[in-house]
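Take a look at subunit A:
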Amino acid sequence: MRRTICMCCSVAAIIGLLCPAFPVSGATPVSFDLKYGVLAPLTGNSAAAGQAWNEAASVGIKYVTATLKKLDLPDIHVVLADSQDSQGNTQTGVEAAQKLVKIDGVNVVIGDFYSAVTSAVATAVTIPNRVLEFTGGTSPALTKLNTGTPAFLWQPVAADDVQGRVLAKIIAAALGPHARINVAARNDAYGTSLSAVFKEAWTSTGGTIPVDLIYDPTQPTLDAEAQKLVQGNPTGWLFIDFCQTFDKLAFPLARSGKWDPKKSFGSDTLNDCKSNGAQSFPGMRATQAYPAGGASFPAFQALFEQDAGQRTKFQPFTAEAFDSVFVSFLAALEAKSAEPAQIARYVVPLTNPPGTAYTFQQLDAAIKAVMTGQKIRFEGATGPLNFTDSGRVAATTYAIWQVQPDGSSKVIKVVNFTP
Partner candidate 1 sequence: MDDVALAARGLCAGYGDEDVLHDVSIAVPRGAIVAVIGPNGSGKSTLLKTIYGLVRARRGEAVLYDRRGKAHDLTALRPNQISALGMNLVPQLANVFPEMSVLENLEIGSALNKVRFAQHLDRVLTTFPALRTMLRRRAATLSGGQRQMLGLARALMSGPTLLILDEPSAGLAPAVVEEVFAKIKAINAEGVSILMIEQKARQCLAMADYAYVLEQGRNRLEGPGSTLLADPDVVRLYLGARRTAAQRNP
Partner candidate 2 sequence: MLLEVRRLTKRFGGVAAADDLSFDVEEGSITALIGPNGAGKTTVFNLISGFLRPDHGEIRFAKRRLEGRRGDIVARSGLVRTFQTPRVLTRMSVLDNLLLAAQDQPGERLGLGWIMPRRVARREREIHARALEMLDLVRLRHVSDQYAGALSGGQRKLVEFARALMVMPRMILLDEPMAGVLPALVLQLLDHVQDLRDHRGVTVFLIEHDMDVVMSVSDRVIVMDEGRLIADGPPQAIQNDDRVIEAYLGPAAQSESSGKGPRETPRG
Partner candidate 3 sequence: MTQFAELVVTGLVTGAVLALAGVGASLVFGIQRIPNFAHGEYLTFAAYLAFLLNVPFGQNLVAATAGAIAGTALLAIGIHFVVLRPLRGRGLVAMSLVTAGLALMLRDVVFLVAGTQVRQYAIDQTKVFALGFLRISPGEAVAIPIATVVLPAVALLLARTPMGKSMRAVADNRDLAAISGIDVERVGVHVWLLAGALAGLGGVMLAVVEGTFDPNLGFQVLFLIFTTVVLGGIGNAYGALVAGLVLGVAMDLATWNGFFGGLDAQYKPVLAFCVLIVLLLVRPQGLFGRATVL
């Protein structure tokens, strides 16, 4: 089923690309130079995620360039100026961002997805230099860095405080509000802060957490940790980890014979591990903001596999980087300028109703619509983005994914969430 969608979408995308270009009429001539820079931990412990992040952004930029060429708009230049390595630490991240901003003169920085690096780069480089930054970081504190309007730092992903409460709600619906949930989170900013929010939400509504485990995924084995997690007679489990490192914990859990994936929930990075090259455990559920992860998500995945699949494993969360490219490009197009402050002003209207919805697959149509002055609404591979003025997406609906017996995952339910 899923594969058919993928196929259809990629065929559609390819046909779209092959369509003969026709001149855009009735538009005022637009000309700008939009420079992107990517910032991600390309080396070190998170190299896999960082490399995928970089590829997702460059795939997006390539797609935009190809579309512009097809539409014969030679006055609009969109380039990936450089990709820099943050190594996952703030000092290197700031040095790298300095290079992107000061030397390459980028208008938009895509990354980092470490909240700590993002906040350092935003306070020390992008905001003072009035450059846009789209982050993959989920810390709720990030939006506080925006000092004025329009915002320069954009967070195209649900923050931990929202997701933590959504997880509590979903688990309560599935296992009852008084269930005993063992929580395991990786020992980094994402894991600790999401698990902290969940714990607060869960215990405040009457749930208990017999085992609350923060673990270091770089340990040689996680057997001892798995042993802990099956104690306390739990009703269910919550895991906050990435697919790759989750295996290391899940294998010993499975071997313990006391773990039931059907009673387990994962965070939004664990919703489709099979397509991620990692093991999946049938029955396990995970969340994802927005239903179906956005209609264009399979097309994005297909595009990624085609362009960068040989080099880098696809990772679903990189759709955030991909979407950021399109949001900033279309906003620049609406602003008719690559000036970051100008672009920033169009991000919110671009991603919110009213207007006709376009996905990246209809980029050519979207460009034409913008150039003819129509109000459009961009819908990302992650779903409708609905940025608010604070720079954050306001998600109200969440999908629950479940791993099927064959290992693939699909959406089984969509829930509404009002903060």
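Quick note on selection: all candidates are chains of the complex that A comes from, given by their letters.
FYI, a contact is a pair of C-beta atoms (placed from the backbone, for glycine too) under 8 Å apart; a residue touches a chain by one contact, two chains touch by 3 or more; residues count from 1.
As the structure is a prediction and not an experimental result, all values here were calculated from the model.
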{"item": "Touching partner of subunit A in this complex, picked from 1, 2 or 3", "value": "3"}
{"item": "Subunit A - residues contacting candidate 3, complex", "value": "43-45, 47-48, 50-52, 187, 213-216, 218-221, 223-225, 227-228, 231, 244-245, 247-248, 251-252, 254-257, 277-279, 311-313"}
